[in-house]
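One structure is given below, represented as structure tokens, and several questions about it will come after.
Note that one protein chain of the assembly has been removed; the remaining protein chains are unaltered in position.
Up next, subunit A:
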Amino acid sequence: MSTHIPAHDPLRALDPACSVVVEACAGSGKTWTLVSRLIRLLLDGVPPGQILAITYTRKAAREIEERLLHWLGELAVADDAWVGEFLALRGAARSDAQIARARGLLETVIRARPGLTINTFHGWFSSLLGAAPLSAGLGGMQLAERTARLRDQAWGGLMRRAGRDEDGELAQSLRWLLNQTGLGGTRALASALIDRRAEWEAWQAACGGDLDAVLAHLAQCFGADGADPLATLFEDAALRAALAEFARLLGQGTDAQQRRAVTLEKALGLADAAGFHAALRAELLTKAGLPTAFKPGRAMEKIGAAERTQQLFDACVERLLCCAGEVEDRAAYVLNSHALRAAVAMLDAYDQVKRAAGTLDFGDLEWHAARLLADPQTGPFVQARLDARYTHLLLDEFQDTNPLQWQVLMHWLDAYAPDQVQPRVFVVGDPKQSIYRFRRADPRIFAHARTAFAERFGALDLRRNETRRSSPAVVSVVNALFGAHPVFEGFAPHTTAQHGLPGAVTVLPPFGHDSEAASDSAAPAEAEVRDPLGTPRPAAEDSRRRREADAMCARLKAMAGRQTVRDPHTGQPRAAHYGDMMILLRRRTGLAVYEAALRAHGIPYFGASRGRLLDTLEASDLQALLRFLSAPADALSLAHVLRSPLFAFSDTQLLRLTGDGGSLWGALRHASDDAACTRAAALLSGWLAASVRLPVHDLLDRVFHQGELLARYAATVDAMAWPGVRANLEAFIELALRVDSGRYPSLPRFLDELSRLRDEDDEAPDEGLIQGEDPARGRVRVLTVHAAKGLEAPIVWLADAIARPRADSGPRVLLAWPPGDPAPTHLSLLHRKDSLGSVRQPFIEAEARAAAREDANLLYVAVTRARQFLFASGVSPSRGGDADNWLSRLAEATATGEGGMRDEQGGAHLAFGDVDEACEAPASSLPAAPVPDMPALPPIGERRPALALTDEQRWGTGLHAWLEALASGEPPPARATGFDAARWAELERTARGLVASPALRRFFDPAEHLWAACEIEFVLPDGSLGRIDRLVEFDDALWVLDYKSGGDGVHAQAYVDQLTRYADAVTAIRPGKPLRAALLRADGRVDILI
């Protein structure tokens, strides 16, 4: 043990001998630590194949790999001092031996088989599945990333199944659901288990095996198997007594109280439970199910019953509420009994669809991985097949792990035989940055793992609260913000290694309505209707957001080229450029307004483009074009294309083409007087013809080329937007390449696939990345907070900071799975927020707590992206919003942070260090992209359609083959294509006849000649080539034979010429003997030509 390192030493995390769990705050250099540990392991001689590193996204995995290889590359060629320093920084010895070893690591890693594994959980799971035994039945399964279509098919299957048996249980359940929750609700409920496949299986197993067991369990849990709550209420003597007393007392009170007393007494006299309940509810609860107002008042005080009546009222209300809860629980059970039945059937249908398509989805991946590893037979099998008995496990972003992944991990560790070396683990993550609840991440697992690994591997508990990123200004706001936040339990104040980094936090007051704009679009007088030609419909929300966006853009613009920032790489002061700025949004709503403002201010930016490629106008232009090419009668698509820059028709031109009411395409083709129309008609006709056979990618390439598409788009959009438009056009063509090079391409299928892609949340194609930026200028990045995880910037602007988090809503699975438990402790379906009942209250509250914590985490992630300058802004909500929102919390924290102050409008500001140093903006240095000055090339290559062989040629070729085989003593040639057995036999007879014929025998029987060769090739000094069918040497002469299958007289002269050439060649190679040449005909005749 390296005892010389004290436990709090940060380098302890790198010690290969220790298992550690590191909780590391934002900016503390998690990747640095992880990759450094990898290097320490390698230095220690751990074979790369024994290392498994898992992180959360593929992007992160690639980054780790890149960093590792980059460092190893540097180590391989750097001088001793550099390598020594590198090692020392990471707590490794600087010895010569160590340096030599460090230099060799790159090649060690590259050559290792099996190699070092850096993967995501999903990637790792899919390699586990790939190693499954044949008997597991997973062979040939492909991972389907897109499942919307499969789900559609499954739903169709489910409906057909229900329709076949209208009276069956499934059909009845579905009808119940359809009636209660509508089509959308039913589908959502029925599909709810698809994304929770693994949890469901675990839950089902825990309940005892099947749906009935689950329902029995739930019935008990919801009290649905007990007595009817209304009946119990009806028979509740205590309640009756209390009500009677209450009524009696009230009877002595005010008029209203007396009226109440009468009603209650009447209720007590009712004979049916339901009526009794309804009457009480009506009297004691509001419509929304809350207690009505009750004040004993003077009247009761007077008779000394104030306290008693209040007591009685409260007791009755409580009993009633309790009953309401029980009723709701029963209702929840009924819903679950129907919905789970439907959901299980849907799961079944979905499985069938997937099996038919040979695909697995992500849920299956986890589930099968868990199954494989949990099985005592297949678990070790998979390890053995992968040849992977890791001795070191590194787990990154551990706060994003979900319960199932944790299970799989545990199964994997359990598969280590007790006599095997137990692995060391390295866990790093930050529960404060857990923002993937919607992907089922459970940050509680982090704390659980800390204990579990401490017990199992003696893992040390390390906590890092020092950031290497942010200025003290940002850190002090972070501390004020989260130190005081109740849901942020366990927060330890951060420190920063950037002691001297200047910085500032500015919180702008909320933006309200523009007073001027309001008077501008003053509502027209009552009776007046808006004139749509002159006045657009007024939009309330927009004007506030527009003002916020304007203020933001103005501020950012003012900073570009003027505000001094420290370069993140060199640490040197320089003027900020747009590339230093990042705009963060909680959600996409309103995004268009921010982007429009950026454009209007002339600020270059990268859009928050995830998944939006197909929604951009330029991509929709291309889709319209393809739609038209696939269905020329589609006039709207044609009009769209004509309006796009490709043809840039004006509205007037469209008016003219649609004048006669005929088809637009017809009108276009006949409008020969207009040059634009002629061009469009010609190009479109050409593409229409090409579209039938060309793959979509090649078709699009033609469109780009012949339509001068890029140039025309460039001439249409402004310079600011052009790089983005271009990137999208290119991304579209890349998409076509990818989508359409699959199995069975066609234009309609491609278009179907695009519309499907558009609807897939996760897999919708991204916008293109803008290339070739001037680094001195850069672009502002606009990102959602989720997308910004792992990124940083000197200047961060958190916009829309008053927006409320999206509440969990709609049909979903309610799940409780305590970390470390092998199975969930509760799983049921929830339809809506109302009628929650009482049994599930704790789970729902836990969900709400987790949501609140995640919301705070999201803010933590947003704020900690900033190195130096942080801004926050938001718009005041239209209706009395919540006072507790990000902006107000930030304003509070900024005002109370060190040196912070509040301004009158509700904003706040805090600064650290000299934030106003002046700095010269470097000159923009964008090198103009060279227009390649290609000398004109002659056309290269040509298409030569293969000519089908004529029958005669085929016969000739066959004859050659036979004669050669017979002459050289080889087996008969294989039957050539184009011959049936009979004709081939005829050919054989002919060949054999020739060989044996008296006239020819001497050419084929080795006994009758000195030497012979078949199909012999020769080359002449000039490089020309020939092939002689048969060359035979006799004592007196050399014979050149040419087999000829055609009729007489054809090309006679050509044959003579060719044979003469052959003869000359042979004479040149084998001088000395006279040379004869002959044509051998199929009928056995020999024409001696020379």
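The definition used in the following text is that a residue touches a chain if its C-beta (ideal position, glycine included) is under 8 Å from a C-beta of that chain, and two chains touch if they have at least 3 such contacts; residues count from 1.
Heads up, the rule we're going with is that contacts and distances are computed from a predicted model.
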item: Protein that the absent chain corresponds to, by UniProt name, given "Energy-coupling factor transport system ATP-binding protein", "3-isopropylmalate dehydratase large subunit", "NADH-quinone oxidoreductase subunit J" or "PD-(D/E)XK endonuclease-like domain-containing protein"; value: "PD-(D/E)XK endonuclease-like domain-containing protein"
item: Sole residue of A:Thr378, A:Gln433, A:Ser470 or A:Ser873 that reaches the chain not shown, by the stated touch rule; value: A:Thr378
item: Omitted-chain contact residue, chosen from A:Asp9, A:Asp348, A:Glu734 or A:Asp808; value: A:Glu734
item: Contact partner of the left-out chain, one of A:Ala714, A:Val915, A:Val995 or A:Val1056; value: A:Ala714
item: Residue among A:Glu455, A:Asp673 or A:Glu1017 that touches the chain left out of view; value: A:Glu1017
item: Which residue of A:Asp272, A:Asp567, A:Glu970 or A:Asp1057 touches the chain not shown here; value: A:Glu970
item: Contact residue for the chain not shown (choose from A:Ala271, A:Ala807, A:Leu937 or A:Ala1007); value: A:Leu937
